[in-house]
Each structure stands twice: as structure tokens, then as C-alpha cells.
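Here it is, the structure in full.
Excluded from the complex is one protein chain; the other protein chains are retained at their positions.
Right, subunit A next:
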């Protein structure tokens, strides 16, 4: 069976897609643009975007783009929760020191 019979991306295709994706996302980071679908993304990193969209399947591009935004949102949420948790702990610690 040759490589041509398969419709799904091969290991090399996948690795190439991840590489062009990372390059494009890195460029967006430098341009301080989070969401690749946002209007602000239309004016930056066009060359890398083209490579990315050529190197990855359409459904992958959609998935990676959405995940890029989601990951940041989740990270921020986690950090907020951690900060709140720490604040509660600090208050408890303070009360403990006062009462003993």
C-alpha cells in the first residue's frame, strides 16, 4: 500500500502542519493578537497564515484557532481561581495569628 492511497494526513503531514501552525501562532503572539479569527489578525502574519492554512486541513485550522483562544481563557480563569483561593487562605492565616 502506498502513501497515496490514504486520505488522512501522514505523520510527516501532521508534523509539517504543527510546525507551520506554531510559526504562525508565534507571529501572532509577537503582534499581540490572540484570536486568529479576529479582525486584528487580518493585517498581520499573512505570509505565515497562508502557509498554515495550506499545510493543515481546514477542520484542523478551525480547531487549533479555537483552542488557542480557549487555552488562554482557561489559564486566566485558573489563575483567578488560584488568586481567590490564596486570598482566602491568607485571611484565615491572619485570623489564626490574631487569635493565638
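What we mean here is this: contacts are C-beta pairs under 8 Å (C-beta built on N, C-alpha and C of every residue); 3 or more make two chains touch, one makes a residue touch a chain; residues count from 1.
Keep in mind that, in the parts below, contacts and distances are computed from a predicted model.
Participant: Absent chain per UniProt: "Protein SCO1", "Protein YAE1", "Actin/actin-like protein" or "SWR1-complex protein 4"?
Facilitator: Matching the unshown chain against "Protein SCO1", "Protein YAE1", "Actin/actin-like protein" or "SWR1-complex protein 4" yields "Protein SCO1".
Participant: In the whole complex, what residues of subunit A lie against the chain that is missing from view?
Facilitator: 1, 3, 5-11, 14, 17-18, 56-60, 63-64, 92, 95-96, 98-100
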